[in-house]
Structures are given as C-alpha cells and as structure tokens.
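Complex shown without one protein chain; remaining protein chains in place.
Take a look at subunit A:
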Amino acid sequence: MVNNNEQAHSVQEMIKTNKRKNNLLKTSEKSVPIFLLFCATISVLTTIGIVFTLLRESITFFSDVSLADFYLGVNWSPWSGKFGVAPLITGTLLITFIAICVALPLGVASAIFLSEYATNKTRKIIKPILEVLAGVPTVVYGYFALTFITPLLQGLIPDLKIFNALSAGIVVGIMIIPMIASLSEDAMNAVPNHLRAGALALGATRLEVTFKVIIPAALSGIIASVVLALSRAIGETMIVTIAAGASPNLTFDPTQSIQTLTAFIVQGAKGDTTYGSTIYYSIYAVGITLFVFTFIMNMLSQYISRKFREDY
C-alpha cells in the first residue's frame, strides 16, 4: 500500500518534470529561429546602414557644393574649396586600367594552364601559391610597390616620380591575378569533359581545344571574374595610398603622381578634418561615388555569370 502510494507520487513527479522539460524545449524551439532571424537581419541592416550613411552625409555635402560642381569640376583641392571630382575618377580609372592590363592576360593564362595543361601534381603546388598571393595584406603590397617596383621602374623610366600610377597599378594588377585565375579556372573546369574529349578526338591540339571550345564555353564565367576583379581594383586602398601619391592630377600619364577616390577618403579621414566641415562631408560624397562604381561592377558580374551561363 505504502509502496503503491510512493510509486504514484513519483510517477506524478515524473510527468511534471517531463512537462517542464517539454515546455522548455518548446520555448527554445520557438525562440531560436527568432534569434537567428535577428542575426540574419544584421547583414541587411549593414547594407541599409551603408547606403543611409553615404546618402545622408552626401546630401549635406551637396547642399554646400552643387552636384554639377562636384561631377563636372576638374580641380580637386578640397583645402582651398575646390571640389571637382574628375581628377580622382581619372586617377582611379588609370590605376584600374593598368591593373587590368597586367592581370587579365596573366590571370586568364594561369587559369588556362591550371585547367587545361597542368597535371594534378603541378596544380596541387601552384594553387596554394596563388592562395598565398591572394592572402598577402594590401599594406605589404603597398610597401613592395613603393620600395621595390618603383626603384626598379625608375631604372627603366628616368622621369618616373617616386609616387606614380604605374607602379601602384602594376601591383594592384598582381594583387587581383589570383582572383581572375581561380574564378576563371572554376569556369573552365565546369565545361564538361566530353566536349574536351570530343574536340581532341577530332584531332584538335590542346591549344585549339582551349581557344575554340573551352574559352567560348566558359566565357561568361571569365568575363564575370574580370569584372569582379575590376571592382576590387577600384576599391583597393592601401596600395594606391602608399605608392600612387596624394596629388589629384587630371592626367592619364602613368609616370605622374595621382590620387584615387579611395586614397582621398583615407587622406580626408585621417587628417585633422573636423567633424561637420565640408571636407568631412566630401569624404562621403567621394565614398558614394566609389560605392556606386563598385556596386554596378558587382551587379554586372553577377548578371553576366547568371544570364550568359552555358548549360550542358
């Protein structure tokens, strides 16, 4: 009798604890997705924050300096009140152009070698090297451009300034090689093997297979990788800050010292710029210009790789 009572008691207890456990489980089951969703919205908030920041401060800037003065003006000397952004844009374009001249042939050639010619063993050696190259901090590249590439180039071109677009552009180009190489190689690897085998069986050489089969088939991926690399080159900051100088010249002469959009943002933000001054707001106007440039490039890259993908 006593025994029975005790048993009933403990069963009731058990049911109770079980219920409590279940309730706890149910609450966590319900609250966890809410927490996760909250975390996921942080990334959206970041984007909204970026756009909001850039827009708000730029609008303040454009109430001081007109849009036309900013985008049509050709003289950029913010400390004497001249805010024509053209020299910064040409500076950025010059660097980007030099960089892509270096990176496009070398990157695509590396991709071709890795995907079409290299044996598995060679690939296993070369790919990590490219990864290391991609992981070198940009400040190190900047140091290298200033202390090694520039003196080297000065041996060839005596008129070269200490700070110049050429050396910075070349090093930016080398920085983006791994990006073009690895993304293009992915695109070439994605071309199905039977196309390759079919062309080889018809008597084509590897080179003919590459240029007549692989590259046309992988073209969208290659172009997308190049556009993405362009966007990286436009947004690159430390190399150009260190090696290209801080003199906004409206020139396409690569031996001259120039200033890019990014380099001005650094100069403007780290100097003695006071909060709320026109120069302070001009950083954001330059920033939004840069953001729009890279955003368009990124969108274009995604669009190309989605839209023109060859499906087999």
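Going forward, contacts are C-beta pairs under 8 Å (C-beta built on N, C-alpha and C of every residue); 3 or more make two chains touch, one makes a residue touch a chain; residues count from 1.
The rule is short, and it goes like this: contacts and distances are computed from a predicted model.
Of "Phosphate transport system permease protein PstA", "Nitrate/nitrite transporter NarK", "3-isopropylmalate dehydratase large subunit" or "Acyl carrier protein", only "Phosphate transport system permease protein PstA" is the UniProt protein name of the chain excluded from the display. In the complete assembly, the contact with the undisplayed chain comes from A:I112, out of A:I112, A:M188, A:I279 or A:I304. Within the full complex, the residue among A:F61, A:W76 or A:F144 touching the omitted chain is A:F144.
Although one chain is hidden here, its contacts on subunit A can still be listed: residues 25, 28-29, 32-33, 35-44, 46-47, 49-50, 53-54, 56-57, 105-106, 109-110, 112-114, 116-118, 126, 129-130, 132-133, 135-140, 142-144, 146-148, 174, 177-178, 181, 205-208, 228, 231, 234-238, 241-242, 262, 265-266, 269-270, 275, 283-284, 287, 290-291, 294-295, 297-299, 302.
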